[in-house]
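What you see is the complex with one protein chain gone and the rest in place.
And now, subunit A:
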Amino acid sequence: MIVTKGLRKSFRSRRSAPVDAVRGLDLTVEPGEIFGLLGPNGAGKTTTMRMLATLVRPDDGEVTLAGADLRTEPHEVRRRIGYVAQGGGTTDGASAREELVLQARFYGIGKAEAGRRAEQALAAFELTEFADRPCAGYSGGQRRRVDLALGVIHRPRLLILDEPTVGLDPQSRAQVWAEVRRLREEGMTVLLTTHYLDEADALCDRIAIVDHGELVAEGAPEQLKREISGDVVTLELAAADAEAAEKVLTGLDCVHRIEPREGDELRLYVTDGASAIPQLLHALAEAGLRPEQTRLQRPSLDDVFLARTGRTIS
């Protein structure tokens, strides 16, 4: 549904050095999947999305979206995809219904049909209750649902969502994700970015992690987590013991990597948690140390990011 090869964009300005926002991105998104583009702030996610949405001209690279070539057929791309920007784009003075009708008309849809589609969209996105009030009075979550409804009013095969849940309360976030799942069930392919890695983990079929405009990992969340061999053991130690403990544990065979966390916590990446914990505790006891808490976890996407970039995402 999306194929990008060597997608590249740098922003030049007179005052400062050029910013290489996206540096040769190769992505493939299959039809029908929810694909998450993850990465820290400034990684180039929005720039990538804006290039795909025909808003920013790439410096280089080949892109095909829903069968249309981005460079030679931007008009066709616009017809076939829906895009919802990071900040949305509703008009304060217009109502959700008016916005939906106008948006449909922009796609060449006739007046009567646009009205029908707006009505359906209002029902599907649970907007009917306040459909005829001006958007200025909507809550963040309501506005976001209008944005989503606007993005799919022309029934695109591919929907691109930039940070669809940023700034929303947990309940609205869950609602947005439910809508995204529903759209996928209706056969839409969804490409999205998000900061919330746990949510991406639960929602996305596949993800790509970008950092400094480059791809650092791509695959199904399960697969990426599996590639970080083994489990994560978190040890909470008494004040000031962390350093001593780190020294003791570094030598152990079963420990691949140790990440000190704030508050005298150690995160250990181990081959197999169940067999590693007794060894860890034994080694610590011999050195006269005793963790206050020991937790065993499967690795999360945070750990994937940490393993691939050496930094945490937030």
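Going forward, a residue touches a chain if its C-beta (ideal position, glycine included) is under 8 Å from a C-beta of that chain, and two chains touch if they have at least 3 such contacts; residues count from 1.
The rule is short, and it goes like this: contacts and distances are computed from a predicted model.
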Tell me the UniProt name of the left-out chain, picking from "Glutamyl-tRNA(Gln) amidotransferase subunit A", "Nitrate reductase subunit beta", "Transport permease protein" or "Formate dehydrogenase subunit alpha". "Transport permease protein"
Specify the residue from the set A:A66, A:L102, A:A174 or A:A244 that touches the hidden chain. A:L102
Out of A:G93, A:P278 or A:G310, point to the residue that touches the absent chain in the complete complex. A:G93
Full-complex contact with the absent chain, from A:F35, A:Y83 or A:F305: A:Y83
Which of A:V3, A:L55, A:A202 or A:A220 touches the missing chain? It is A:L55
Under the stated touch rule, tell me which residues of subunit A contact the chain that is not displayed. 50, 53-56, 75, 78-79, 81-83, 85, 87-94, 98, 102-103, 105-108, 150, 154
